[in-house]
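Right after this comes subunit A.
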Amino acid sequence: MSRFLPSFALSVALSLSAWSSASAQTAGGTLNLIVQPEPPTVNVGVNRLGPTTYVGNKIYEGLLTYSADLKPVPRLAESWTVSDDGLVYTFNLRRNVKWHDGEPFTAKDVVFSFEKFLPALQARSRLNLAEVKEIATPDDHTVVFTLKAAFPAFIFVHNTAVLPAHLYEGVTDFRNAEANTKFVGTGPFKFAEWKKGSFIHLVKNPDYWGDGKPYLDDIFFHVIPDANSRAIAFETGKVDVLRAGDVENFDIRRLAELDSVELTEAGWEILQPVGYIHLNNRHKPLDDLRVRQAIAHAIDRQFIIDTIFAGFGHETNGPLSRLSQFKDTAVETKYEYDPAKANALLDEAGLKPDANGVRFEVQLVPLPYGELWQRQAEYTREALAAVGITVNLVATDVPGWFKRLTSFDYDLGQNFVYTTADPAVGISYAYTTIEGDNAGTTGGNVNGYSNAEVDRLLAEAGHENDAEKRRTLYSQAQKIISAEVPQIWTHDIVFPTLYREKVRNLITSGLGTDENFADVWLAK
Partner candidate 1 sequence: MTALVEIENLSIALPDDADRHLAVEHVSLRVDRGEVLCLVGESGSGKSVLAAAIAGLLPPKQLRVTAGNIRFDGVDVTRFSEASFRRLRGKRIGFIFQEPMSALNPVLTVGRQIEEALAAHADDDRTGRSARVLELVRATRLPDPENIVHRYPHQLSGGQRQRVMIAMAIANEPDLLIADEPTTALDVTTQAEILRLILDIRQRLGLAVLFITHDFGVVADIADRVAVMKEGCIIETGAASAVLEQPRDSYTRRLIEAVPVLRADVAGKSAAGDPLLSVEGLVKTYRERRAPWRRATSQARALDGAGLTIGRGETVALVGESGSGKTTLGQCIVGLADWDAGNIRFDGREVGGTARERALRPRIQMVFQDPFASLNPRHRVRRILTEAAIVNGLPRKDAEKRMLGLLSRVGLDAAAAERFPHAFSGGQRQRIGLARALMLQPDLLVADEPVSALDVSIQAQILDLLAEIRRDLGLSMLFITHDLRVASAVADRIVVMQNGRIAEDGTPDQVLSRPRSAYARALLAAVPGLGWESRRQRVGRAAAEYPAISTRQLVPPSS
Partner candidate 2 sequence: MARPREILSRNPGAAVGVALLAAILLLAVFADLLYPGDPWRMAARPNLPPFSPGYLFGTDMLGRDLAAGIAHGARVTLLIASAVTGLAVAFGVAVGAVAGYFGGRVDDVAMRFTEFFQTIPSFLLTVVIVAIVAPSLTSIILAIAVVSWPQIARVVRAEVLSLAGQDFVRAARVGGLSTPRIIWGHVLPNVLSPVIVAASLMTATVILIESGISFLGLGNRDFVSWGYLLGTGRTAFRVNWWLSTIPGVAIFLTVLSLNLVGDGLNDWLNPRSSGRGKRA
């Protein structure tokens, strides 16, 4: 398997899996997966951590899901219409859908989720609700959202789960609601058992609305804290699927060579992860554009992709992922790896090297998510040392990393963010000027970047109903952001997934392994 996977191969893999679903699906069998680290809960209403959605999206369902080419696909909503001015979204809900506890699924549940439950617990839902003027339910199976202004990204909001309103009658404190741990959804699998530290067990939902689905009898999520143990579990056949982050990237290369093992890079089209090195634009000398450009030239991003991430990644020179429909590579500025140019820029910026060749010193806060990111931080230190910038690595854990980045208490900071399908929801607030000294979350404007023109373009594009106009606005925004390089986009992340050949229809949508696995079946 060559290290680069041109997008052509990507689509081939996709079609292959689509083709194989047509052949006879044999029902039954148990699918063994790994969830790492063990989530605090599997109620995706309460939190949207990676492990939580991996398990929870089999239990709870949203109104829609999204295909690999970012087209909305019906789920709990059978069909939907959007008014010409983009203000009114009408969803016709599927009939005879039952909650796992037998109660019928109605529009009341959708309204309860969008207006009360999700905004109380999820900051992102609160931002989406801010766009909505009112939600109406003409009958039990129709929901009409009326927005304050055109917000094309709203269509991508509906993979968030809908929760059973009847379980929360009279409940005001949703955070500690006892119902949160009942895990009652509409999905193809029901919650069966959770042995803490060992496994989570989901079983087939017999009266699931999708006829004849799901094919699997049950799913086990094994909890294995050590990377080596996870690799061994997959190798010895105890586990059928390995996701990125479960094992080292070069272990994935090794395991991919085993017989009856398949490797795919598909399944991240909705989340579109991108790797960053944040530059704190508020700290001297990173406020100087030439210094930021010099740093961009000093880092060999291809080395990061090939050596550190074992080839799983693509070059990106701007805020959007290659998978984004608004990606405009033509306008982006490519800062190729050129240490000489970096030195020239630094001299131009007046930062002469001292006696032992050090221009200035910075603190780098690495992302404490395992050895991959640690090695990238160590590489960054070496790369910048070559151009006279001494980098001190700050050892910290997740809470410490989060606090330092969000409170601008850093010079360089490592991160990766889900830029998601629509820039309005994904990255707009990451490049929009913010006042005050807290960026709220590591997905926010942690760089402290501020450009009035970019603010205007992003705000306008967010609420522009005409698709073509949105594209030109986003292109202009990408042109400025890419040139001003507020941060280094290290690589367009590829999260590979390894699975046994016998597992069929594993990746059937843009959500990849976060899908509800209704279509997954096991060949004997």
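Assume a residue touches a chain if its C-beta (ideal position, glycine included) is under 8 Å from a C-beta of that chain, and two chains touch if they have at least 3 such contacts; residues count from 1.
Basis for inclusion: all candidates are chains of the complex that A comes from, given by their letters.
What you see is a predicted model, and the numbers here were worked out from it, not measured in a lab.
Visitor: Which numbered chain among 1 or 2 touches subunit A in this complex, counting any copy?
Guide: 2
Visitor: Within their complex, state which residues of subunit A touch candidate 2.
Guide: Interface residues on the subunit A side: 227-228, 231-232, 247-248, 250-251, 254, 307-308, 366, 368, 370-371, 374-375, 377-379, 381-382, 392-397, 400.
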